[in-house]
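Removed from the display is one protein chain of the complex; every other protein chain stays in position.
Our next item is subunit A:
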Amino acid sequence: MCDQTFLAIVFGPCDKCSKEKPLRAIYIKSEQLNYCSLCVEMMATEGLHENETLASLKSEAESLKGRLEEERAKLHDVELHQVAERVEALGQFVMKTRRTLKGHGNKVLCMDWCKDKRRIVSSSQDGKVIVWDSFTTNKEHAVTMPCTWVMACAYAPSGCAIACGGLDNKCSVYPLTFDKNENMAAKKKSVAMHTNYLSACSFTNSDMQILTASGDGTCALWDVESGQLLQSFHGHGADVLCLDLAPSETGNTFVSGGCDKKAMVWDMRSGQCIQSFETHESDINSVRYYPSGDAFASGSDDATCRLYDLRADREVAIYSKESIIFGASSVDFSLSGRLLFGGYNDYTINVWDVLKGSRVSILFGHENRVSTLRVSPDGTAFCSGSWDHTLRIWA
């Protein structure tokens, strides 16, 4: 099934001492070097200041963490919902299923809208990736991946290609063609390579670069044309499950969430983690930026969704209810950021008032857990995909 193997140099001349020894690959400033295990140890202890032992570093880490908490707490003068008391309450919402997209043979795992606000790409457990016209519910393209559990799919900004991946540990780009004689699978291009499953992928502002998140604990930025790794992001302590790019006006950052309960904000150019938030009590399944780019929401297996403000550097709201005990698998904001839609594992979709922190609506319809949810680019509707094999468009 896997048609590519990693070229790993396991025995040979060490890049540092030139001795012939068993080698380990290490990364210095994103460059891969092969050092023998002795040189790796020497490197790790190099530059160690006097008295800098493990214990002293650990205690410094603890004191820094304490200082971080103090700094954050100093600015915590009021709660978001208190400030939002003077905002008008929202009226009743009537949102219904307007379209049901049927055609997948198994659980729908991921979906994405095209910028034309009409087309949708969705992927499922049976390895099929389908492009739909949401107005007419027609299927425009379908491709079968060589692996099952296609957990990630994305539409290119131009609308001319889609990217998808999953248990094959790769992200592949398929150009979309309307030529009936052409086989879509023939033009497939493998772009990303991870050492574990692909959990999320997204094109950046152009068709030329893709950002991926993987079960191997890293995120990576790739050039589509050459398949080259442009930048990698290390820092999560466990599988990374989701990512979202900042809205283009606010710059080159993205947020990722993982099984280590942390949400981390990264600088795409340097590969550096700028901020990290660890208040969830379980895996973070979904992260989404607020439309202004100053905040982001996350949905987690601990049955809560939370809002983190980037400039205040802390969590500012929790969206939870005692009656909600199932995890949130997917979240997205409405166009103005006032509403937060959350798809949950109890088959429902909860609609939250972002500012006041209260639930405004609960939508029923799916017959199994909601696995993915995205609002359309112009905000007229949102689409949810579920383990019941269907996608629903709500408006």
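What we mean here is this: a contact is a pair of C-beta atoms (placed from the backbone, for glycine too) under 8 Å apart; a residue touches a chain by one contact, two chains touch by 3 or more; residues count from 1.
Note that in this section contacts and distances are computed from a predicted model.
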Q | Chain not displayed: protein name in its UniProt record ("serine C-palmitoyltransferase", "Leucine-rich repeat-containing protein 49 isoform X1", "Guanine nucleotide-binding protein subunit gamma" or "Centromere protein L") | A | "Guanine nucleotide-binding protein subunit gamma"
Q. Which residue from A:L68, A:C160 or A:A185 sits in contact with the chain not drawn here?
A. A:L68
(Q) One chain isn't shown here. Among A:L33, A:A238, A:C273 or A:I362, which residue touches it? (A) A:C273
(Q) Among A:R99, A:K128 or A:R306, which one touches the chain that has been omitted from the display? (A) A:R99
**Q.** Missing-partner contacts on subunit A, residue numbers
**A.** 37-38, 41, 44-45, 48, 53-54, 57-58, 60-61, 64-65, 67-68, 71-72, 75-80, 83-84, 87, 90, 95, 98-99, 118, 134-135, 235, 272-276, 290-292, 294-295, 309, 311-314, 316, 334-339, 354-355, 375, 378-382, 393, 395
